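So, chain A:
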Amino acid sequence: MPKLKIEDLDRISQQQKRSMSLREGAGRVRITVHMGTCGISAGARKIMAEVLRCLEKSKATDVVVTTTGCAGLCSREPMITVEVRDQAPVKYVDLDEKKTSRIFEEHVLKGTVVKDYALAVGSEQTL
Partner candidate 1 sequence: MLTDEAKLNEIIEHWKRDSSYLIEMLQDVQAHYRYIPHPLARRLAEELDVPVNRIFHIATFYKGFTLEPRGKFPIAVCTGTACHVKGGTRILENILRDLGVEREGQVSADGLFSVESVRCVGCCGLAPVVTVGGDVYGQTSSVKISRILERVRKAEQAH
Partner candidate 2 sequence: MSVNTDTARPEEQISPRVGGYRMHLMLCAGTACVASNSYRIKEALEREIKKHGLANEIAVVMTGCNGFCAQGPVMVVQPDEIFYQHLTEKDIPHLVEEHMLKGRPVPALMYTPPAGKAAIPKMSEIGFFKKQRLLALRNRGLLDPESIDEYIARDGYRALAKVLTEMTPEQVVQEMIASGLRGRGGGGFPTGIKWKTCREAPGEPKFVVCNADEGDPGAYMDRSIIEGDPHSVLEGMAIAAYAIGSSRGYVYIRHEYPLALQRLEKAIADARAFCLLGKNIFERGFDFDVKIHRGAGAFVCGESTALMASMEGRPGEPRAKYIHTVEHGLWDLPTNLNNVETYANVPPIILRGAKWFAGIGTGDVSENPWGGSKGTKVFSLVGKVHNTGLVEVPMGITLREIVFDIGGGMMKGRKFKAVQTGGPSGGVIPEELLDLPVDFDQLTRVGSMMGSGGMIVMDDTDCMVDIARYFIDFLIGESCGKCLPCREGLTQINAILNDICNGTALEGSIELLEELANTVKECSLCALGGSAPNPVLSTLRYFRSEYEAHVKEKRCPAGVCKALITYSIDPAKCTGCLVCKRNCPQDAIAGDKKVVHTIDADKCIKCGICRDVCAFDAVIVR
C-alpha cells in the first residue's frame, strides 16, 4: 500500500459513496419495482436486474431502488414506478429490459418522462 495522500481521501470517499449513500436517506430518484407474485411471474426479476445494471453503469449515487408488492394492475406487469424528488411518481407498464434501460437513461438520469411506456402520472389516493 503506497502512502496515502490527502487527495486519496477524496478518491476513497468517491469509491465508497455509491454504496454508502444508500444508508443516508432517500436519494434524488426512487425506482420501485413491483414484485408481487404476478410481477415476479411476469418477469420483474429481469427488470430489477436491468435497473441495477443501468445503475452500476451510470455510477449514479443518488438513485434508490426498492421493491414493493403488487400494484393491483396484474395484467400490465412488469411495472416500475419512478419518482423524482418533488415530482409526481410515474408508473411504467408492460416493461422489458430494453424499455427499462431507456426509462433509466431518459427519466432517471435526465428527468424526461418516457411517455411511450407511461401508464399514468401520480398515484391513487391513499389515507
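Here is the rule we go by: a residue touches a chain if its C-beta (ideal position, glycine included) is under 8 Å from a C-beta of that chain, and two chains touch if they have at least 3 such contacts; residues count from 1.
Per the selection procedure, all candidates are chains of the complex that A comes from, given by their letters.
From a predicted model like this one, the values you see are computed outputs, not experimental measurements.
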Candidate from this complex that touches chain A, chosen among 1 or 2: 2
Of all residues in chain A, those that touch candidate 2 in their complex: 1, 3-6, 9, 12-13, 15-20, 22-27, 32-33, 35-36, 40, 45, 48-49, 51-52, 55-56, 59, 64-69
